[in-house]
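Complex shown without one protein chain; remaining protein chains in place.
For chain A:
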């Protein structure tokens, strides 16, 4: 069910402001692709354009082609709601639904798609998704407690369980560990390794070690200059990127020397 993403000539706007310019890349199926780059370079913006979440902001729009499974996501007539059911997303800060129990949080997306589920089918999905997110053993005795009662790392894994419960083709993660402690971060990174067997994963991270640890491919975004749009500087296998990057700017960023 993992699918590749072909991105060609994508420009992303906030109103009249061009935020990201001319991105071309191919995200491989069943691999982990990481985006790195300084704050404000448009990597999160680009990530959000992959499941049409970018346009939720008033005035925001995307030009160019993003093709998943032979279908351009931005073709007229494509419903963004349908896109988001295929391309799941995990956010920077854990955001379980505060009024729902752990159980209902996992099923939230599925209920939208399938309506009422039979009790035992629902139980099965909840267990499978929570096991998939490495959370089952910690919460199996309190599934009916609110999701907000969990620790930050557990909440984030709950959000991952919620995203994979609808069995998307692609999973986007926007700095999923930046609000977590190192132990929770390590748990999520282990999880990413397991998840890539079933999903194409795209992750934005500020942590270079994390990109090096979890990803197969890495894209480096940067601003050409202050006030200029962000762009994709280099896109290569992670091993090459961190050992022998093509672009001197990439090397400067990775080794901690900017500009």
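Operating definition for what follows: a contact is a pair of C-beta atoms (placed from the backbone, for glycine too) under 8 Å apart; a residue touches a chain by one contact, two chains touch by 3 or more; residues count from 1.
By definition in this document, contacts and distances are computed from a predicted model.
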Completion exercise
Of the listed "Heme exporter protein B", "Putative OB-fold protein", "Phosphate transport system permease protein" or "Na(+)-translocating NADH-quinone reductase subunit D", the name UniProt assigns to the chain that isn't shown is "Phosphate transport system permease protein"
Fill in the blank from the handout: In the whole complex, of A:23, A:122, A:166 or A:254, the residue touching the missing chain would be A:166
Practice task
Check the options A:13, A:74, A:91 or A:242 and report the residue that touches the missing chain.
Solution key: A:91
Handout entry: Contact with the hidden chain (one of A:24, A:113 or A:255)
Key = A:113
Exercise for the section: Quick one: say which of A:145, A:224 or A:239 touches the chain that got left out. Expected result: A:145
Problem - Positions on chain A contacted by the hidden chain, ascending - result: 51, 53, 56, 58, 81-82, 84-85, 88-89, 91, 93, 95-99, 101, 108-109, 112-113, 145-146, 159, 162-163, 166
